[in-house]
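Apart from one protein chain that is not included, each protein chain of the complex appears where it belongs.
Here is subunit A:
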Amino acid sequence: MYQYNTVDQQIVDERVEQFRDQTRRYLAGDLSDDEFLALRLMNGLYIQRQAPMLRVAIPYGLMSANQLRKLAHIARTYDKGYGHFTTRTNIQFNWPKLEEVPDILAELAQVQMHAIQTSGNCIRNTTTDHFAGVTPDELEDPRPWCEIIRQWSTLHPEFAYLPRKFKIAVTGSAEDRAASQVHDIGLHLVRNAEGDIGFEVLVGGGLGRTPVIGKVIREFLPKQDLLSYLDAILRVYNLNGRRDNKYKARIKILVEAMGVDAFRDQVEAEWQHTRDTELRLTDAEIARVKGFFQPHPYEALPAESPALQQQLQSDSDFKVWFERNTRAHKVSGYRCVVVSLKPLLGAPGDITDRQMDVVAELAEQYSFAEIRSTHDQNLVLAEVRQDDLYAVWTVLTEYNLARANINTLTDMIVCPGFDFCALANAKTLNISDAINAEFDNLDYLYDLGDIQLNMSGCINACGHHHVGHIGILGVDKKGEDWYQITLGGSGREDASLGKVLGKAVAADEVPAVLRKILETYVEQRTDEERFLDTVRRVGLTPFKEKVYASAH
């Protein structure tokens, strides 16, 4: 993974001191609430319902064992002993003290971490595939490009006061595990007719109040032109995006208003000024950054592991976990392990300091001391020898990190909701608990197969409900929490927006409604048909009939 040089270190160190001074001036009354708000957001600090919330950046979801241990230390020392992983693959601490935040940032800087641009109307953490670099079907590892974008966008002087936040995702394989089509910019590594690898560029995707699937603005962008093209898109957006209404300020609204062709024309015109300037990436710089993402020193191992086969036969719990929570690795003899942060009881994406330490130790012992955080709020140990899987599983089980539910109904994406978030209209964590209680039979979940359930506590859609196969949106009706259900969304390569099933349901009805939806699926499905495919084939009518007919 990328290692800081003296320049990288100096930037985060100076940023810590700058923020320390801003905090001091704010506490001394020299900086207004409004001004400090913009400054602290650009350093990931919110003032939430209960306390401040600090969001720490995990660039493209990759961290070292040492970094995860530092996060555990921060959870233990400055917070209440846990953290929460987000869909931008960052981690949030919900209980820090405002005056201690500069000290937390200083601790993070010791391990090459920061909270820069994890919030605010600026370029946010660039995300990618959590199986980047290890998935067999990859065209090219997207992480060096994420790092190049990270450096370019970090403390960018021109794009710190954009009309609204700005999110970029990069993928390197045909499968899209980064929800790239619902990002302000989605970058797909592709090969053109001449055999060169470059980027397909999508613009104007997003969720929130107005969900939109991104549109292709350029089918092939040569790699060396990546930053000049991003620069052009951002400048056109910065100059023309709406600033009169924050709900209409994202780039998706501008692209819709101008039309993608007119938007493209402006970007191309702007780009002509910059594409052959110093923004053009040099081959030497690309090679330098790629050098940090070289394959690990893998052992030469046979594809089959007799030890693994024996363990799979003798321990059915292990076998179930192996099937649900591990994935193929491109190197023979290795597997990718998904560490489930979706236990039976507990908020999705939450992790305790002890669990962080345990995962860090497992990474050190078994997976080249690296951990990834995923868009769907789990962790990944990406490079575990097949012979070691049983040992890893044993430890994960001991610490409640091995629930064999990856990609099942209970592997939900859920925002923290009203319990923590000042923006939320409705609670989410009570609903996820209720869903867990209702669907605790793993055999039933396996029979249902891959289902993505996403839940948000308000229209801002941090829980990505629009692109859940099943989406749940909490709404406030006269002081009560109600839940609107959508079906048929996807954030993957077949991206689509869910359609509203019908009128919202009360909190205590959600599990029963879900059961009816799933029963309808089981009745309607053909052999091996995924939930999403059934919804797409039969439409919403059978689901509506079942849910609402029997509700009266």
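Note that a residue touches a chain if its C-beta (ideal position, glycine included) is under 8 Å from a C-beta of that chain, and two chains touch if they have at least 3 such contacts; residues count from 1.
By our rule, contacts and distances are computed from a predicted model.
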Absent chain [UniProt protein name; select from "Putative siderophore transport system ATP-binding protein YusV", "Oxidoreductase probably involved in sulfite reduction", "Paraquat-inducible membrane protein A" or "Ni,Fe-hydrogenase III large subunit"]: "Oxidoreductase probably involved in sulfite reduction"
Absent-chain contact - pick from A:154, A:373 or A:534: A:154
Touching the absent chain when the full complex is considered, from A:80, A:209, A:280 or A:354: A:280
Among A:121, A:305, A:325 or A:496, residue touching the chain not depicted: A:121
Touch with the omitted chain, as defined above, among A:162, A:190, A:212 or A:251: A:162
Touch with the omitted chain, as defined above, among A:238, A:311 or A:454: A:238
Contact set of subunit A toward the excluded chain (per top definition): 7, 10-11, 14-15, 17-18, 21-22, 31, 35, 38-39, 121, 151-163, 224, 235, 238-239, 243, 273, 277-280, 282-285, 288
